[in-house]
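Would you mind keeping the following structure in view while I ask a few things?
Every protein chain except one is present and positioned as in the full complex.
Chain nomenclature is as follows: A and B, assigned in order of appearance, with residue numbering initiated at 1 for each chain independently.
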Amino acid sequence: MKTMNNAVIETRPQFVLERSDFNRLIEILHEKGYQVLGPRLRDGAIVYDELESGGDLPAGWTDEQDGGTYRLKKRNDEAIFGYAVGPHSWKKFLHPPQVRLWKARRKDLKIEVAQEEQPVSKKAFIGVRSCELHAIAIQDRVFLQGPYQDPFYKLRRQNAFIVAVNCGQAGGTCFCVSMRTGPKVTDGFDLSLTEVLEDVRHYFVVESGTELGAEVLAALPHNAANEKEKTSAEEVVKNTAAHMGRAMDITDIKGLLYRNYEHPRWENVAARCLTCGNCTMVCPTCFCMTVEDTTDLEGEHAERWQKWDSCFTTDFSYIHGGSVRSTAKARYRQWMTHKLATWIDQFGISGCVGCGRCITWCPVGIDLTEETAAIRGSEAPGRKEDPHGNGNT
Amino acid sequence: METETLEGILAEHPFAKGLKDDYVQLMMGCASNVRFEAGQFIFHGGEDANQFYLIRDGKVSLEVFAAQRGPLTILTLEGGDVLGWSWLFPPYRWKFDARALERTRALGLDATCLRTKCEADHDLGYELLKRFVLVVEQRLQAARFQLLNVYS
Partner (left out) sequence: MTHPMVPRLWWITRRRRETHDTFTVELKPSNGSSEFRFAPGQFNMLYIWGAGEVAISISGDPNAPGSLIHTIRSVGAVTRLMQKLKSGDEVGVRGPFGSCWPIEQAVSGDVIFVAGGVGLAPLRPAIYHVLAQRKRYQRVVLLYGTRAPADILYARELERWRARFDAQVRVTVDHAAGGWMGSVGVVTHLIARARFDPARTTAMICGPEVMMRFTAMELEKRGVPAKNMHISMERNMKCALGLCGHCQYGPSFICKDGPVFSYERLKPLLAIREV
């Protein structure tokens, strides 16, 4: 995982930023020309949206999450990152739900195509979790490391300033420990924070991951962290790691799912799945999109848009004559097998970061950790063939 | 080229592949060389099935005539193919019409002769039946494939 734009700092000294000076961070980023995006309360959830000031942060709020359940709750302290993750991920800024790719006009049957202006606005993300950094790194592989690149994604990525946060609390559907994607932030950030709440003191232990991060930190009031402060910050992450709401055994998970395309559990989950596609919308790595070509009524102007799409729709796999995956069973199997298995063959990495959003935001509480465990627990003994010929590793 | 013996022709036909010499001899006793000119009917549906044919070369169409639609071809057969299995099962009557599309040479095998030999020697009967079942299986698979109408 790498930051896209800045020289990376390898050894990272730790500093302390007091809560009272924290809002200054947002001001400095504004001064540097960034649109600052971060967590704030809206419609009964903590979402990622534009922050005018530190006052917009969800101080004193947390979330309670379980399969199909999300509730905001008051904390008994004033933590600003005291929640897990909400329905949004940074995907909505880096890989927006709708992007116009070009406009064209036609005159006397001659077509002229004009590529869309390239996105150059600088965006700062406040409060990016370790699982989310991993999700961004996964989408980097999808959009930037294949035979074709998405140049708009690349620009958005290059213009992003990332303030990461080590999680101070595990959510009820979190399993980043199983997926080895957290809760400790390791790299891919400009600044990283650990929020420490003591009886009378509220502060952040800060590291800079890039020179740009160090430059921003330098503009903030800060001191070198002492051993006690460093230890306190470490304890925060350790405590989070010890309280994961979910767990998934990922031992040979690719082989497991490759061997079990015909497992009866798919029928079982299909009976519950509404194929609403919520899981794909909230997933920070799901990248699928459709392409729509439109024209105006006069037929003089045309546009091409890319829009998020979901493998849970029947249209997704439509070829003339019908949908390839017409059953809910086939569509759920596609999603989960892609996420946890075929993704590894496609991009050399799992498509799941253990953020738990698909579990929380599933209207019927389908839980992929439970589904994989069910398949693992009842794998037919004779079924050891792997249709992709990868053997049983 | 016309110096080939009946035995040689039979033994080289794919239908007889792997058949013991004794059985080739037995079958030969029921075989005769036949030739059909282009357009000539080999048999008509409803007639007694008293022969079957091992096609040597040429082309035969298996057809049915439907009122208003005319003749519909079900299958064409060529050198190496077997024509007819109705001789195996009572009431020994052809279901479809067979017509030579071009000059066609074949070995005709007399059904009564062969049925008698098969009854007398069940090992021969089994050998022949195995070969016919394979033909039937291939035709059935092909018919299923045609039913799928995959190209529309």
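Here, contacts are C-beta pairs under 8 Å (C-beta built on N, C-alpha and C of every residue); 3 or more make two chains touch, one makes a residue touch a chain.
Model, not experiment: these values are computed from the prediction.
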Touch as defined at the start, partner being the missing chain; which of A:Lys74, A:Lys110 or A:Lys228 qualifies?
A:Lys110
Taking the entire complex into account, which one of A:Val8, A:Val47 or A:Leu101 touches the absent chain?
A:Leu101
Sole contact to the chain not displayed, among A:Gly146, A:Pro221 or A:Pro363
A:Gly146
Pick from A:Ala330, A:Cys362 or A:Ile375: which residue touches the chain that isn't shown?
A:Ala330
With the missing chain put back, which residues of subunit A would touch it? List them for me.
101-102, 106, 109-111, 113, 115-116, 118, 142-143, 146-152, 261-262, 287-295, 299, 302, 304, 306, 309, 311, 316-321, 324-327, 329-330, 334, 338, 341-342, 345-346, 385-389
Contact set of subunit B toward the excluded chain (per top definition):
59, 61, 63, 69-76, 78-80, 101-102, 138, 141-142, 145-146, 148-152
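We adopt the following convention: only the chains that are shown with their structure count from here on.
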Measuring centre to centre with CA averages, how many angstrom lie between subunit A and subunit B?
68
